[in-house]
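Missing here: one protein chain of the complex. Every other protein chain is in place.
Order of writing sets the labels: A, B and C. Residues in every chain begin at 1.
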Amino acid sequence: MPILQIKGLTHFFGGLRAVFDFNLDLELGELIGIIGPNGAGKTTIFNLITGVYRPTKGNIIFDGVNLVGKESNWIIAHGVVRTFQNIRLFKELSVLDNVRTACYSQIKCSVVDALLHSARFHQEEERILNEAMELLSLFNLERLADEKSKNLPYGLQRRLEIVRALANHPKLLLLDEPAAGMNPSEISGLMELIQWVKEKFNLTIILIEHQMRLVMGICQRIKVLDFGETIAEGSPIEIQQNPRVIEAYLGEEEHGD
Amino acid sequence: MTTKGITQLSGLRDKFKKRQWALALALVFLFALTFLIPRYGLLNEYVQLIIIYIGINIIMAVSLNMVNGYMGDFSLGHAGFMLIGAYVSSILTVWVFPRNWNPILTSAILFPIAVTAGGLAAALASLIVAFPSFKTRGDYLALVTLAFNMICVSVVQNIEAIGAGRGFMGMKKLTTMPWVFIWALIAIWVIRSFVYSNFGRGTVSIREDETAAELVGVNTRHVKVLTFVISSFFAGIGGALFAHILQFITPNTFQLQKNVDFLVMVYLGGMGSIGGSILGAVTYTVILELLREALTILGTFPIFASIPSLEVWRWVLAPLLLILLMIYRNQGIMGLREFGFLVPFRDRFGARFWLKRRELTNANSSN
Amino acid sequence: MAAIAATPSKLRGTMSFFFQQLLNALQVGSIYALVSIGYTMVYGVLTMINFAHGDVFMVSSYIAFFFSTFLLKIASQFASFLAFPITVFATIILTSFLAIIIERLAYKPLRSAPRVSAVITALSVGILLETLTLALIGPEPRQIPPLILKVGYNFQGASFSFFQILILGVSFLCMLILDFIVYRTKVGMAMRAISFDKTVVPLMGVPIDRIITVTFALGAAVAAVGGVIFGSVYSLDPYMGIRIGWWAFIAAVLGGIGNIRGAMIGGLFLGGIEVFVTAYAASSYRDFIAFAILLLFLIFKPTGILGKPQIKKV
Partner (left out) sequence: MKYKYLLLGVFLSACLVVSACAAPSGGTPTATTGTASPTPTAQAGVIKVGLNAELTGSIPKVGKSCKQGAELAVKEVNDAGGLEVAGQKYKIQVYVEDNEDKGDVAASVTQKLITQYGVVGVIGPNASRNAIPASEIAESAQVPLIGPWPSNPKFTIDSTTGQPKKWVFRLFYLDSDQGPANAKFVKEEFNASKVAILYAIDSDYNKGMAEFFSKAFEELGGKVVAYESYSTADKNFTSQLTKIKTANPDVVFLPNYYNEVALQLQQAHQLGINAVFMTTDASFSSELLTLGGKDVEGLYLYSTFITDAASANPVAKKFIDSYRAAYGEDPDDVASLTYDSFGLLFQAIQSAGKIDRQAVRDALATPHTYSGVTGETIFKGTGDPIKNIYWVQVKDGQFRLYLPKNYKP
């Protein structure tokens, strides 16, 4: 049984059609890519899955639960996490606090505990601290723990965003153009990183990307969107040969990149 | 290497412990002062009054900072919560509680109850502002809070039973220096504990990027409600203390002007910094009082004596200060920094500590 | 309560009573409308609440006061019927200058700063104007000397003066002119364009700084007209700007902040509330009702009567 099932997902902004009849069956441990020209509705799909928008029509079944109408934080806490197209770290917070903040749902202690500094509070905080530090050290960020995240170099910020996402013990990871603004060498690094993360935390990943090299390199399956509609689906090779895709997308991509 | 590490580790802890003890002692000493001063009249009553005002202002500024500084919302309704606290507590002490108890019991038992009740009432009222804050942010929320403030004022103005616009009185002078000290301490302690908990981190993440906060699993609604409730609880406390030092309150006392005073304190001290708010409250109150003195002295000189309302120039300062602050240093005195002694050990040295410990364990395993 | 009981309801039911109150409402409402336009325009262009606007209005009233008293001193040199137009004109010019200066000194440095700073600054500028007026001119209430003799008329038991009619005429004329500027001229286009999209329009070669200056100037000018009217019908004091300012602001929000026609409607609407709440209930409920309406609008329809909704971007 698939971990994520999206049926007939449709969303309108007023009159504008952002996503139309989007379907997806995602098996556990899959890594699938969604590509398509700007404004094709890729990010909108992520926003619909994570509850930022309420879809006009359709269902999103994750682990047997329908996510439609759920609060974003509930969805995140239940294992669907995402990164952002344009980095959205908490700039003024330290690297460590960025991760600890993401542990919000992990901490099992009430306000009263917090205000009275009960034993429970201390043990929870201690736990979260260690967890966060371990996570950071997996990504070699532990020595920067006390740095303000805005002072990190771009590549590390991207990495930190992934760490922050992982803090919620996710099952499904949504990566929104992780390679945006990276140079070729960084991209190859990223490819390895994604693969490694996938294995390490046995994740299922949906990847939105413009960088054909990345998508073709690591995705097992690719869906192509254009004006909110799915125009093609299949393995990287199939996609590369699909005439509609070439005309709708790859054509521009050649001089685009 | 290992031993070195251990000593370093324990050194870190001990240094911190020592600091905390010093702080505790300082507080005890200060507290002793707060009732030696009135007892033996070490300072004249007016100065005592100012000190009490400072204490109340600290409570107000620190609590306002929770919303305006840490959560990054813009509340213009703090005086409204103050009003609620003031009236509720006053009504209790004047009408509900026995008036001819012996003063010791009144001050030790009834007064704290009344003050707490005032705080709770304000906290309850804060929900009116908290729920809209789910949807609206920025300027619009500022307006919601402002409208709330104005409504509080005009509601009181329409309740004949409590003197309407003419004010309410009959409170005994129950606010004493020790009480203000204690309440200020509680306020600082509680707010600090909140800010350095996961809820506090949630609050700050809302300031930094609300959508992102929601999308890394922070229950922003929960956090917002908590922040507003706690913040306005202490605003209510401040109001209650205020009412029982002045022994007379009118709704007009809690108009926008009062909010602006608190805003100056918060932004002067620096947003998102408890230490800053304390600093701001003290500085601002003292400056205004010194100015009062200065102008009275100036007034004695013939040149200035001719000026009709020299006193008024005092009120020119507050807004001017704010404008200059906003233009030249909108971070305030402290910026987002914090006094070390206000930051819990874990949040201050946690990472370093963890690294050291790992170093040690590695070292151990290696030999 | 006594207030309601005292006047027999049958009297308050009569036509003339209602008509008179309507006249009062129009008079107050037009002033609110004139002031609220300033709020709404600035918000439209800068998405900033210019809290100081109410006090700019106050200052304009003082300008009118000093100017008109001066004119009447030298009235012999010219036909006195010119006094009113001249005063209005001069007040408009000077007030616009004031607004521009404020914008340059206090707001412009904060264009890029966080929104909160701008709001606080605006608040402070307002209070600064009040306290300065208080310190320099003093708190005694003043009144603009009658520039036009107040001929009284009587219509169905409702009495009104030529001056009142003039007031209504002038204020509606202002609104029409402004409406024309904003919806028909190049500058107006630019304004609405900016308020529609802050990021693209400047790139399209629209001189944003000049547009902002014009916006402040226009807003102040209209408020100045309100100032003259208010100062000659009622009286001026350093704090008069606060209440008028708030009510005008509520008007702006009701009309959908950023929307000029909305502001006008909102203004008249609030004038109605002020007068009729007092007429059929008690004056002390006025503020409560006004702010309750504001709160409800902010919570349930923050875009106001004529506003348009926006989409949240991630």
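By our rule, contacts are C-beta pairs under 8 Å (C-beta built on N, C-alpha and C of every residue); 3 or more make two chains touch, one makes a residue touch a chain.
Note that the structure is predicted; figures quoted are calculated from it, not measured.
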item	value
Residue, one of B:L141, B:I249, B:V343 or B:L360, that touches the chain absent here	B:I249
Contact footprint on chain C, counting only the chain that is left out	2-3, 5-8, 11-12, 14, 16-17, 20-21, 24, 27-28, 134, 138-143, 150, 152, 154, 159, 161, 230, 234-235, 237, 239-240, 243, 274-276, 278-279, 282-284, 287
Absent chain, residues of chain B that touch it	17, 20-21, 23-24, 27-28, 31, 35, 38-41, 43-46, 48-49, 99, 102-109, 111-112, 157, 164-167, 169-170, 172-179, 181-182, 185-186, 189, 246-250, 252-253, 309, 311-312
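Operating definition for what follows: only the chains that are shown with their structure count from here on.
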item	value
Centroid distance [mean C-alpha coordinates] between chain C and chain B, Å	36
Separation of chain A from chain B, taking each centre as the mean of its C-alpha atoms, in whole Å	40
CA centroid of chain A to CA centroid of chain C, Å	50
Numbers and ranges of chain A residues touching at least 2 other chains	52, 84
Residues of chain C touching at least two other chains	312, 314
Contacting residues of chain B [partner chain A, same complex]	190, 193-194, 197-202, 204-205, 207-209, 211-221, 226, 272, 336, 346, 350-352, 354-355, 358
Parts of chain B lying in touch with chain C, wherever the complex brings them together	68, 72, 74, 132, 135-136, 138-140, 142-144, 147-148, 150-151, 153-155, 157-158, 164-165, 211, 215, 256-257, 260, 263, 267, 308-309, 312-313, 315-316, 318-320, 322-323, 326-327, 330
Chain B contact footprint on chain A (complex, rising order)	50, 52, 71-73, 76-77, 81-82, 84, 88-94, 96-97, 100-105, 107, 109, 111, 114-117, 121, 125-126, 128-130, 133, 137, 142-143, 145-146, 164-165, 167-168
